[in-house]
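One protein chain omitted, others in place.
Chains here go by letter, A and B, matching the order in which they are written, and residues are numbered from 1 within each.
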Amino acid sequence: MNIPMIYALLGITLFSVGLYGLIVREHLLRKILALNIMGSGIFLVLVALGKRSVGDLPDPVPHAMVITGIVVAVSATALALTLMLKLVEVSGSAVLHDAPKERS
Amino acid sequence: MGGLLSDAHWGVLLILLPLFGGLCSFLWPGAVKFIGLATVSAVALSVVGLGDQLLTTGVYHHAVGGWGAPLGIDLYADGLSLFMLMVNALVGLGVSIYALDYFDQGEARRFWPLWLLLLGGLNALFLSADIFNLYVTLEIVGLAGVGLASLSRSGAALDGAMRYLMATLLGSLCYLLGVALLYHSAGTVDIPLLAERLESTPPVWAALGLICAGLALKTALFPLHFWLPKAHASASAPVSALLSALVVKASFYILLRLWLEIFSVRTEGVDDLLGALGMAAIIWGSLQALQQTRLKLMIAYSTVSQMGYLFLVFPLAAAGAFSAWSAVAYLILSHALAKSSMFLVAGNLMHFGGHDRIADLDRAVQRLPITVGAFALAGVSIMGLPPSGGFIGKWLLLNEALNQGRWDLVIVMMIGGVLAAAYIFKVLGFAFTQAPVTHEPKGVPAIMEWSALLLAVAAIVLGFLASPLMLILGIGETVQLMGAGQ
Partner (left out) sequence: MEAIDIALGLFDLLLVFLLLWLAWLVMSSEDLFKAIVLFVAFGLLMALVWVRLEAPDIALAEAAIGAGLTGALLMAALDRLNAVKPMPAAAVVTSAKREQPSLPSKVLPLVALVLIVLGLGYALLSLPDVADGLVPNVKEQMAQSGVKNPVTAVLLNFRGYDTLLEMVVLLLALLSVWSLGGVRKLSPRNTNPVLASLCRVLVPVLILVSCYLLWVGADAPGGAFQAGSVLGAAGVLLLLSGWHVEQKILLWPLRFILVLGSGVFIIIAAVLFFTQGGLLTYPVAQAGWLILLLESAATLSIGATLAALFFGGIPKSRVDQ
């Protein structure tokens, strides 16, 4: 097993850890962090597997895709955070209602 | 390089026009309604242009930047894409006209830029032949959808929008990981090339699972529908109409497209799983709809159930191909028209009575005959009674299931029809009776009544247009043509 593959495996593990956090943790801020970690994991898979080329140049196409992905992620994060704050202003809770409420 | 000079690039216009309109409406808030209506009309005309072009010259193909796949991104339109663009244009026009009178000044200024960019994203989605590009369009649709869902800023709307945002982001991420696996399996993100190159290997199965799960979540397939009722029911009426009629169809379209082009020969039982979940959605969604006491929630659960019908295509498509998926395309169009009409009706009733409690509709039929008439006509299509688009779609699907001896699907479809009739007649019943508590009604602007009716009438008229529409759907017969090698 080579180094890029180890990073790719790290990527899917991060994806899964994020997914786990998204499902298990209730605070919306935590869910937003979880989605960001999942995203980082996917970006790792994309780029690490692009290093399997024989030449000296790593595949630039996944690099461009990941830069696109990072911008999409920060956009979604900003929107999610604002939505969370508005929700807290209205409902007083940063947890979606039908789940049991959590403090902090 | 680009196409010949002779063919007009309606497809490119369909993407650039609404995006440009969206930017303009943001820059000139004073003219949003004018810019919005002009843009949506121009989009509708471009769809007609594209339809004319496809009928004469066959599928549309455009290599963006002149590079061509696999390095560049290709645009592609066949009958199925055209059909989805028609859905956008028809529902978009109806809802846009309705929105003219629905929103006050401040809301209109926030609604139009988001809606026009959503329309641009949807059009781009239906024209894309590139799975990574599809991811970006999905994000446009998702973020615009969330912005629209929270437009009214009420507590319920914020709650619904938050659920929707979480679901749509998770769905996108699953889809993106699937795209990453497919890219590294085949060295391309172009759908026709993927169809040629992909083999049945573990990474492809994993990608299939991730993409199906992500898109099923975005399409609210049972049991991943948990976010939909609150998000769709708590949004403003025109927004609910757009979300239920267009946005959930977009992710379903990608799933169907990928299925037909790439995954159909590599399914390993996933088709039956999707079919079974579709059946469960039909029954569960209808039963939930029947129990609702609020009209908008009932309509939203009806969407969960009607989306279930679409998923019956997967077990049927393997053997039936065109006859199966064309039936589903017909269902998409008729559901989009009928469901958007229903949400607009609900908006009228809320405007009229200040609530949407089904039991307190209080002789709405006498006081808002056009609105209730629209609901009844839309209901005919949702129930699948003749003559309506819903009838044709369900009839074709039923035939296909009978031909393939899938009695389980036949029975579930029948039960679904009966349950739909039950929840729709329940509403109509209360619309005729006097409520115990009467209230001060408010007048409903004529434009809002008539646009709802027009959409419902369109859903009925579809019942008479089966042969020309089938001709359109047959353009390029997706299954064989897009994947050049298959």
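The rule we apply is simple: a residue touches a chain if its C-beta (ideal position, glycine included) is under 8 Å from a C-beta of that chain, and two chains touch if they have at least 3 such contacts.
Nothing here was measured: the structure is a model prediction, and the numbers come from that model.
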Identify the visible chains that the left-out chain touches across the whole complex.
A, B
Tell me, which residues in chain A touch the chain that this view leaves out?
1-10, 12-21, 23-25, 27, 29-30, 32-34, 36-37, 40, 43-45, 47-55, 57-68, 70-79, 81-86, 88-89, 92-95, 100-104
Absent-chain interface residues of chain B come out as 1-3, 5, 9, 12, 16, 19-20, 22-23, 26-27, 29-30, 62-67, 70-73, 75, 106, 109-110, 113-114, 117, 120-121, 124, 132-133, 136-137, 139-140, 143-144, 146-147, 150-151, 153, 158, 177, 181, 183-185, 187-188, 201-203, 205-207
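Here, only the chains that are shown with their structure count from here on.
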Complex contact set, residues of chain B against chain A
132, 136, 139, 142-143, 146-147, 150, 153-155, 158-159, 161-163, 165-166, 169-170, 173, 176-177, 180-181, 183-184
Across the complex, what residues on chain A touch chain B?
12, 15, 19, 22, 28, 31, 35, 38-39, 41-42, 45-46, 49-50, 52, 61-62, 65, 68-69, 72, 75-76, 79-80, 83-84, 86-87, 90-91, 96-97
